[in-house]
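The structure under discussion is supplied below as structure tokens; questions concerning it will follow.
Left out: one protein chain. Kept in place: all the others.
On to subunit A.
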Amino acid sequence: MGRLQPTLKRWYPELLRHAFLIMLAAVMVMPFIWMVLTSFKPANEIFSNEINWLPGHWALIENYTRALTNTSLIRYMGNGLLVVVAILILQFLVSIPAAYALAKLSFPGRFAMFICVLACLMIPAQAVAIPWYLQLHYVGILDSYWALILPFTLSVFGIFLLRQFFIGIPDDLIDAARMDGMNEFRIIWSVVVPNSIPALISFGIFSVIAHWNDYFWPLIVLNDQDYYTPTLGVVDFRNAESGSDYGALMAAATIVVLPLLVAFLLAQRRFIEGISTAGMK
């Protein structure tokens, strides 16, 4: 008893904190739990006046089948993947060389270029949406994958982030590579890139999440359902079923949220770093 009391006293605040945090966490995670639980329930349990936490009768297969067959959700997910990957590759191709030049080479216009990057960092995509739309309209590629991809080939944030990281690569390493007769492309590919994997991954995660979840831009440029991204697809499904089939709708939402959620749980530290780097913006 004499020994138990100090232990209790020491653990008491800790337990209190855990109790408080668990309660808050339950509230924060509730939308996810409710989404998944609803996607398991048949309609009569969803449209019921009392709260049923767990499904009495499991309608999992029916709900998910309807979510996948009443919409082209699989196609939309494919579109989403294609767009996200294409954007990421193009962003790397444009921003890695530019960031390297800004960090390690001296050339006329470098300062002006960097000022431009800093200025563009302040411009949100929504502020240039009208001209982007006009450009795509006059080229005639609204309603296409290009419309979803081309405006995002440039990421000034990517250039800025990578430049900061590349500055930290020792000059000796690069000079040595030059002495070995490598040209600048080879140096980027075999010296700079292998030494910057963490920064590249952080930026990659940031970019993929931003464009997988984007809604504003696809909404503006797309009419044709063939090119719908997952976000447009799930909203379209919700408009179409207009409150009559929540089981399938929650199944569709689960399917859209799941890929990133699983990836997040597998590589949490990287994800949190990746998204927090956006804090530098």
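The definition used in the following text is that a contact is a pair of C-beta atoms (placed from the backbone, for glycine too) under 8 Å apart; a residue touches a chain by one contact, two chains touch by 3 or more; residues count from 1.
Assume contacts and distances are computed from a predicted model.
Q: Look at the options "Acylaldehyde oxidase", "ABC transporter permease", "4Fe-4S binding domain-containing protein" or "4Fe-4S ferredoxin-type domain-containing protein" and return the one that UniProt uses as the protein name of the missing chain.
A: For the chain not displayed, UniProt's protein name is "ABC transporter permease".
Q: Which candidate, A:A59, A:I87, A:V191 or A:V256, sits in contact with the chain we can't see?
A: The single option touching the absent chain is A:V256.
Q: Among A:N63, A:N79, A:S207 or A:T231, exactly one should touch the missing chain; which is it?
A: For the chain that is not drawn, the touching residue is A:T231.
Q: Residues on subunit A that touch the omitted chain in the whole complex?
A: Contacting residues on subunit A, toward the hidden partner: 13-14, 17-18, 20-21, 24-25, 28-32, 34-35, 38, 46-51, 93-95, 97-98, 100-102, 105-110, 113, 116-117, 119-120, 122-124, 126-135, 137, 151, 153-154, 156, 159, 164, 175, 178-179, 184, 188, 209, 212-213, 215-216, 219-220, 230-231, 234-235, 238, 243, 246, 249-250, 252-253, 256-257, 260-261, 264-265, 268, 271-272, 275-276, 279-281.
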